[in-house]
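To keep things clear, I will list the structure first and then write my remarks on it.
Note that this complex is displayed minus one protein chain, with the remaining chains in position.
Coming up: chain A.
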Amino acid sequence: MASTSCSLLRLQPGSTGSIHRIEGMNPILRRRLADLGVSEGVMIRLKGKGPFLGPITLECNGQLFAIRRKEASMIEVNVS
């Protein structure tokens, strides 16, 4: 199956993609994500979207965490 890449935000809640590229993100946040093991090639799951355009919940390496939508839109994922 051909894989397509899109912004993480476009994933359906509950579905998974592998990180293709992270670009233009605030360096502090980028480092923190790397600390959590979020980097290119890693599988990431969108768990849910918060109320009032609030942060989205993600799961990566068995760890739950949340970031804002604006930042999540800078993570590009491959879905197959």
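In the analysis below, contacts are C-beta pairs under 8 Å (C-beta built on N, C-alpha and C of every residue); 3 or more make two chains touch, one makes a residue touch a chain; residues count from 1.
Just so we're on the same page, contacts and distances are computed from a predicted model.
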item	value
Omitted chain (choose from "Sulfate adenylyltransferase subunit 2", "NADH-quinone oxidoreductase subunit D", "Ferrous iron transport protein B" or "Acyl-CoA dehydrogenase FadE") - UniProt protein name	"Ferrous iron transport protein B"
Interface with the unshown chain - residue positions in chain A	26, 28-29, 31-37, 39, 47-55, 57, 61-68, 71
